[in-house]
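A short worksheet on the structure shown next.
Here the complex is missing a single protein chain, while all its other protein chains stay put.
Here the chain labels run A, B and C in written order, and each chain numbers its own residues starting at 1.
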Amino acid sequence: MATGNGNRKSPSNAVKIILVIVAVVFLISWISKATTGMADSTWLNIRDGFLITFAAFLTLSIFSFLYNDNPFYKFAEHLYVGVSAAYWMCLGFWSIIVGNFVPHASKTLSTFFKVPFQEYSWFYYVAFAFGVILLMRLLPKAGWIARWPLAVIIGTTAGFNLSRYLHSDFMSQVGNTFQPLFVDWQGAGHFFSNLSLAADGQLVMSAGNWIVVVGVLCGLVYFFFSKEHKGMFGAASRLGIWILMITFGASFGYTVMGRISLLVGRITFLFDDWLSIL
Amino acid sequence: MLTNQDHSFSKSHPCHIIVIILSFVFSGFGASAQAEDTATVATYSSDISPAVDLPPITLLAVDTDNDNGGSITISWDDAGYSELPQFRGYEILRRSIQANAPVLVGTAPHGSSSLVDKSVSDDTTYVYYVAATVGEERFVSDSSSHVQSTWQIYNTTLTPLLIALIIVGGSVIFFIETAKRGRKLFLRKIAGLEAVNEAVGRATEMGRPILFVAGIADIDDVQTIAGLTILGRLGRTIAEYDTKITMPTRTSLVMTAGRETLREAYMAAGRPDAYSDDMVFYVSDEQFGFAAAVDGILVRDKPAACFYLGTFHAESLIMAETGNLIGAIQIAGTAQPAQLPFFVAACDYTLIGEELFAASAYLSEEPRQLGSLKGQDVGKAVAMMLILAGVLIMTLASMWELDTMNQLQQLMRDLFSLN
Amino acid sequence: MSVGLITSVVFIGGGVLWILVQSVKGRDVDRRWIFLFIGSTVALALLFHIRFGEKATPIVKAAFNQIENLPEGASVLIAFDYDPAMEPEVGPMADCFIRHTLARKHKLFLMTLWATGQALMTNTVEDVLKPEFPEAEYGTDYVNLGYKVGGFGVINVVLSDFRAMYPTDAHGTLLDSLPMFNKVRSLRDIDLIISIGGGTPGVKEWVLFAGNRGNIPIVGGTAAVVAPLLYPYYPRQLVGLLGGTKGAAEYESELTGNYDRFKDMDTPALRMMGPQTMAHVVVMAFIIIGNIAYFRSRKREGK
Partner (left out) sequence: MKRQIPMMILSTIGTIFVLAYFSPGLEELEKGGSIFFDVVACFAFFLGGSNLVRVHIQKIARHNPGWGYSIVTLFGFGLMLFIGLFKLGNPLGIAGAPTEPGSWFQIIFQYCVAPLSATMYSLLAFFVASASYRAFRAKNTEATILLVAAFIILLGRTQLGLVMTSWVPDWLSIAQIPNLAVFIMTSPNLAGQRAIMIGIALGVVSMSLRLILGIERSYLGSDS
């Protein structure tokens, strides 16, 4: 089992040899990529060769996690965490602080960052002040004051989502379920004379609507907390959980295709962009 | 003067190309309006074409309903111009009552009878004209009455939503109050929550940590807050058992809120000394960077129990399968329908949708909190009754073509579509 | 039968058999074997360019027939409402639709409601339309209307008048000077709308704002995630629907099967479907084996 990686002693010779081999392989790849590059200058070829090789190395390092945790995965993971954390911080700084706050706060700063000044807005100063208050967290004595911005955010979230969810998930979903139980009804005679199990037939389409209505009702019964699921109620709740299980199974099956596409994409990168064997 | 106004308007409207073209085509228009100074547009048009014998277009300009101001709705009654063979369309003109010359605010094609002008200012009073373009000639209506845009304090289309809010919210508050007075409540079991203590106990026995992930969304997501409220209860148990907890977070604000929550839990359990800020730490805002780090923690620290409670996306299965690999007890909960299948498949227990929001109330065992759950049930009962009524009406309407039935059907649709 | 296919089938068959034997013996197969197996399956299929003849499902066949049965010279509008992220899934559909309609000598109206769709539309015109149909003349056989802001509002306007929204085409030519627009005033003069896209505005908006109101047949092509939400519109409001890579692949195979000139065309969706199909078979095999193993073990415990 993969769990049984045991207590391997400090890096053995085998590990060192593997490290060396991997280094050599990727070095060769870099050189060959650099010499076969298509760019205008040698420097660009060397750079692009390195970048492609490095991306391939990172890709394989992550894949190696499937075998077991190992130094390559650890390296890739730690690099990923560091670089991506900084990536998001820089984006936050440039888009929010410089992009939104500065144009409403200071002409001098706007000129400095070369963003068009818009107009002074007290609101941005309040937000800025609360941001500073949040940083009080760093001071041991005044840490509690940092709860204020949190209270504002949680209050906003609670208040706004209350109405929004009630609108889009409650009202709309209830309203969407209003559908006739018989599709294209043209009288009982027509219904029975055209009876068939064809996928686009009246019977199957109507059965679909029945399933939706009964399914939603039973699904809701399953979620009842304060009533014991016994007798009729219990039966409905059981039907409800079955409907939920079909939902989960179907969604799972449907998603597989998308997930495989991702793998196809990575393998194509390795075979085509890196090894050029496709 | 007019061209200038036209131009400044054109910046804010998608039809600006048309406006510019038209302002060239009818460049005589500005000149004549200027020359006559006090004259309205109507006079100039009848100058050009007295030939067609049709009554002028009648129009109505009113403030757009249920909005935030800055918008006027103009509707008109075509007097037969659109039937003329050379009819090209309508032009909608606007004049602020201080100004003399009108500006073109938009055009409308054949068959249309209204237009929303969103380029108005709430401080100004306007009058509108509608002109029918026939060939090279324009037939301009009389001016509308004075109109000014304004914002409304209440959106009447949302009244059904307000009623729903009063019913659902009211019953939640009602049962919270009832519960305060000490009425006992029956609650069915939720397997995932029954297992919480077992999971914490097992981690204690094995001397291994507990991993808690409050989803990958920020603190402005209700699911994250639901995850944190559960952490508040769970934290007490963890503090009492004196088990180690690890909580990596995807955003800094969740880290801050998570620390507050956990500190409070340790305090409430009487173990403030055992709490340390290091239990909760920020990893990276990058979705899969965070997932990579959680996977690293899973295989290196080998937590005995894992909790995934909050908003999750594709990383759900990455974490849950790795957690399964190390043999941890896993309890997940999310309101992301798309991720529930993966948690159901890979975790021992899964809180499905609504159960996530109910969990902290369940765990608190506080009467007031539990009362709110009863209120939720009332909401479900209401939903079920509404669905039954709606389905009944739709079915009957589809089987018997009666006017009253159709009207009722339309009413139900309108009530729930909220627009 | 190619060497690649035989190798892959032997590999998959052998692998599944081995996992089956292990499972039946009651040994839990290490998940690393499963990882290796699914990874190699996809890699082999890619490496050997394995592809299967996709046979069109009724819903795709219906889309194909709709274009096939229009009279020569019919007006067809194709909306490119997608962005680069969705391109791998729906891009092949756009190529197919362009090929098919032009081969049938229909008149093509191209437009997009997505700012990001503009570049993709231009790419398709440059890479597929121009080189493969040098005889098609701009303004007579096809026109590029480009992008307009306004989402479904644009649909609303063009439903009654193209010129109100598009005084000119994407190149700044007045519509009146294009022969194609002699007879076409509004969407109601279009014989078929093909909407390709996976977001908002997309197929749903075309159905609601153009199809329903103008009574114009619509064929849709979407990313796989969105497709289930659109099934309810078929067959009344949507004449046909292509869902994800699979839908595109089915259309490609219809096209290559029915037209000699497309026998050797590039079929990216079919190429993607090779690894997809094999991976699906393997996943299904895993489910079956897992259950066989489970029932065996329960029987054993029963004794």
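Note that a residue touches a chain if its C-beta (ideal position, glycine included) is under 8 Å from a C-beta of that chain, and two chains touch if they have at least 3 such contacts.
What you are looking at is a predicted structure, and each value in this text was computed from that prediction instead of being measured.
Asker: Name every shown chain in contact with the chain that has been left out of the document.
Answerer: Within the full complex, the chain not displayed touches A, B, C.
Asker: For the full complex, which residue in B:Ile57, B:Val147, B:Ile225 or B:Met247 touches the chain that was left out?
Answerer: Considering all chains, including the one not shown, the answer is B:Ile225.
Asker: Applying the definition given at the start, please give the residues of chain C touching the unseen chain.
Answerer: Chain C touches the chain not shown through residues 29, 31, 34-35, 37-39, 42, 52-55, 57-59, 228, 231-232, 246, 276-277, 279-284, 286-287, 289-291, 294-295.
Asker: Please identify, in ascending order, the residues of chain B that touch the omitted chain?
Answerer: The missing chain touches chain B at positions 66-69, 151-155, 158, 161-162, 165, 168-169, 172-173, 176, 218, 220, 222, 225-226, 228-229, 231-233, 235, 251-253, 255-257, 260-261, 263-265, 267-268, 278, 281-284, 286-289, 291-292, 300, 314, 317-318, 321, 324, 335, 337, 340, 342, 344-346, 352-358, 360-361, 366, 368-369, 372-373, 375-376, 379-380, 383.
Asker: Extract the touching residues of chain A with respect to the undisplayed chain.
Answerer: On the side of chain A, residues 51-52, 54-56, 58-59, 62-63, 65-66, 74-94, 96-97, 100-101, 113-114, 123-124, 126-128, 130-132, 134-135, 137-138, 144, 147-156, 158-170, 173-174, 176-177, 196-201, 204, 207-209, 211-216, 218-220, 222-223, 240-257, 259-260, 262-263, 265-266, 269 touch the unshown chain.
Convention: only the chains that are shown with their structure count from here on.
Asker: Touching chain A and chain B alike: which chains?
Answerer: Joint contacts, listed by label: C.
Asker: Centre to centre, using CA atoms, which chain is the farthest one from chain C?
Answerer: It is B whose centre lies farthest from that of chain C.
Asker: Contact counts by the stated rule: is the higher one at A-C or B-C?
Answerer: If we tally the C-beta pairs in contact for A-C and B-C, the bigger total goes to A-C.
Asker: Taking the mean of the C-alpha atoms as each chain's centre, how many Å separate chain A from chain B?
Answerer: Going by mean C-alpha positions, chain A sits 20 Å from chain B.
Asker: Averaged over CA atoms, how far is the centre of chain A from the centre of chain C? Could you give it in whole Å?
Answerer: Measuring from centre to centre gives 24 Å for this pair.
Asker: Distance from the CA centroid of chain B to that of chain C, rounded to the nearest Å?
Answerer: Taking the average C-alpha coordinate of chain B and of chain C, the gap between them is 31 Å.
Asker: Please output the residue numbers of chain A that touch at least 2 other chains, ranges allowed.
Answerer: Touching at least two other chains: 2.
Asker: Where in chain C do residues touch at least two different other chains?
Answerer: Only 31 qualify.
Asker: Note which residues of chain A are touching chain B in the complex, please.
Answerer: 2-3, 62, 65, 68-69, 73-74, 76-77, 80-82, 84-85, 87-89, 134, 137, 146-147, 150, 153-154, 156-158, 161-163, 165-167, 170-172, 174-175, 177-182, 185, 213, 216-217, 220-221, 223-229, 244, 247-249, 251-252, 255
Asker: Chain A touches which residues of chain C in the complex?
Answerer: Residue list for chain C touching chain A: 30-32, 35, 38-39, 42-43, 46-47, 88-89, 224-225, 228, 235, 244-246, 272, 275-276, 279-280, 283.
Asker: For the complex, give me every residue of chain C touching chain B.
Answerer: Per the stated touch rule, the residues are 31, 148-150, 157, 160-161, 163-164, 167-168.
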